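Next up is a structure, given as structure tokens.
Every protein chain but one is kept in place in this view of the complex.
Labels run A and B following the written order; every chain starts at residue 1.
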Amino acid sequence: MSETAQTSEVEIPRPADDRLRRALFRFRQSKLSMLGAAVVAIVLFFTAFGTILAPYPEHVAGAVDTANRFQPPSLTHPFGTNELGQDVLSLVMAGATVSVLAGFGVVLIGTLIGTLVGAVAGFVGGWTDEGLMRLTDLTLTIPSLILAMAIAAALGPGFTNMVIAISLSWWPGYARLVRGEVLAAREEVYVTAARAIGANPSRILFRHILPNVVSPIIVKMSLDMGFAILTVAGLGFIGIGVRPPTPEWGTLLSLSRSYMPDYWWTAMAPGMAMFFAVFGFNLLGDGLRDILDPKARR
Amino acid sequence: MTYPLLDIRNLHLTMTSFDGAAHVLNGIDLTVNRGEIWGLVGESGCGKSLTGLSISRLVSTPPARYIDGEILFEGRDILSLPAKEVQSLRGKRIGMIFQDPTTNLNPSYRIGEQLVDVALAAASHDASILDCPPNASRRERRRAARRLAGDMLDRVGIPNAEARLDNYPHEFSGGMRQRVLIAMALIGRPDLLIADEPTTALDVSVQAQILKLLKGTVADHFIGVILITHNLGVVAETCSHVAVMYAGNIVESGPVAEVIERPAHPYTKALMASIPTKHSKRGSLNGLGGSVPNLISAPPGCRFAPRCSRAVEACTQTLPQPVQVGGTHHAACIRLNETEDLVDA
Partner (left out) sequence: MPEPILQIENVSKIYGARRTLFGRTAEVQALNNVSISVQKGESFGLVGESGSGKTTLTRSILHLETPTAGRILFEGQDLAHLSSAELRRLRARVQIVFQDPYASLNPRMSVRDIVTEPMLVHNDILNLNRGQRTDRAAELLSLVGLGPQHLSRFPHEFSGGQRQRICIARALASGPELLLLDEPTSALDVSVQAQVLNLLCDLQDRLGLTYFFISHDLAVVRYLCDRVALIYRGELVEEGETDEIFDAPKSDYAKMLIGAMPEVKVRGSAA
């Protein structure tokens, strides 16, 4: 199996994206991964176009229609209306933008900070490693929601502050992951080979180690997306995230709380949206792990 | 009617992957009798390991699929036995040794406990292993099993074997763990032992010791062995018979002395020529150009034809069938006589 073409004559020309095609093939083998990818695609679609496609854009912008409050689901309002007479479907569609973007922002910032800390700790080692990892442990000991609440309280509510607040409690997982991966990659023979060539440390880190730890980071990012969306919604739910009238899933859920169970539909739609987003990102992450797993590759 | 210990008949196996279905075993015929050590040699990717794994039905299906053939173990087809029966054959009647020793020992039990468990399990079908009276108490049986375990460790060359029974796997080096696995495979006195590159990771001095032990076990207990290796030197010194595999076919088989002294198939000859010996002059080794063909679109005729220096048009037409070269020595090549002439010339 390992012995493919030995001499140049018998080789089949292969496009450079062969690896990608193989990965896609392996990905398609798993129905759950495909389902995850489809769900994520739908969620991302609404993230991009939800506001535009909403059937009642004026409700998204904050208009109220008190004559039609608490309409049960019907053809005109598939998910009913809320206490202000706003179309729930429109709010949920538009809410995707805020919720998913916030989740993505959290994961991205967390990854950047975590990768930096983890890579430096793992690569430099010694006291630097000790110091950085103890800092990481310290951050981990503080419950993330509480830390985020504290930061949000200090910075004041709002989209950006919320993202920053959650990110600051989000990076330790990445720092630990990256440190471990860097420690392992540092012992690879090709890294020794690079040292024997005379390559300097930054070249070794950026050219030889980091490109080879990207896969697990991507997998973790995907798996974390769902949880980040939940955390964002959680902050919204307790009222220190995005403020109404900007629609956001957690806030929507929080507002509908007082009208349960009589007007159940007001909670139903944002809850389901969150469920599907989290579900989709988790399935996608699992699928990505299967194809990007360094042991399965080779 | 008595059956041979193992009789593989016309075994065909395909593997489905991204690129399509590869015909990885293309009609394997192999008969192993008690007392024989068969060496299975060939380049990597020729199907040696898959043949070995098929015998204990350890190839996962899918992606693999057996499209034809049977594997008769004492007359019963392993491929059509219920999974439970195959499970009970494994480890007791059919022993396996793999190349990688790190994954096959449970890290949380002492070496001795793991060996004793295997010995006791094996004793349930063959009580003579423990060498204690049939009415022995459980305690006595355990003690006998432990004695046997220590004895086996000693025989695979682990110094201070008795004391090391109480060690955990991590306290052993890689080479020693491999020896423990060999001891574990031999302790149940299987009737058939499949050893897949058992000594490749070991030092030559240890390798010599293990191979000697293997030969001794065959002589003492009259078992059959399939030794999968890429080292013709190991085959020459250990095996009674050899089957040379190429791209899913056995291209040549027979008694070791015959095959090694008078290789008939061009592939066997090429393999022999690429081993550095005492007499090879620097820079004079004859490597074999090219590589094992892509089995998804395998050439229709002889699979070795594209690399064979003696191939003619006819070679690419049909798959050559084994031809008797002498006694039980067979080779699958349509130009056996011609090649013989060319070599002598």
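The rule is short, and it goes like this: a residue touches a chain if its C-beta (ideal position, glycine included) is under 8 Å from a C-beta of that chain, and two chains touch if they have at least 3 such contacts.
All figures in this text were calculated on a predicted structure; none of them were measured in a lab.
Enquirer: Looking at the full complex, which residue from B:V86, B:A127, B:A236 or B:I296 touches the chain that isn't shown here?
Expert: From the options B:V86, B:A127, B:A236 or B:I296, the contact with the absent chain belongs to B:A236.
Enquirer: Looking at the full complex, which residue from B:A127, B:A208 or B:I296 touches the chain that isn't shown here?
Expert: Checking each option in B:A127, B:A208 or B:I296, the one touching the absent chain turns out to be B:A208.
Enquirer: Contact with the hidden chain only, please: which subunit B residues?
Expert: 43-44, 173-175, 203-205, 207-208, 211, 230-234, 236-238, 260-261, 270-280, 282-283, 285-289, 291
Enquirer: Which residue numbers on subunit A touch the omitted chain?
Expert: Contacting residues on subunit A, toward the hidden partner: 2-6, 8, 14, 16, 18-19, 188-190, 192-200, 203, 207-208, 211-212, 297-298.
FYI, only the chains that are shown with their structure count from here on.
Enquirer: Using the average of all C-alpha atoms in each chain as its centre, how far is it in Å between subunit A and subunit B?
Expert: 49
Enquirer: Taking the complex as given, what residues does subunit A use to touch subunit B?
Expert: Answer in residue numbers: 1-7, 10, 21-22, 25-26.
Enquirer: Provide the residue numbers of subunit B that touch subunit A in the complex, in ascending order.
Expert: Subunit B reaches subunit A through residues 18, 43-45, 289-292, 294, 306.
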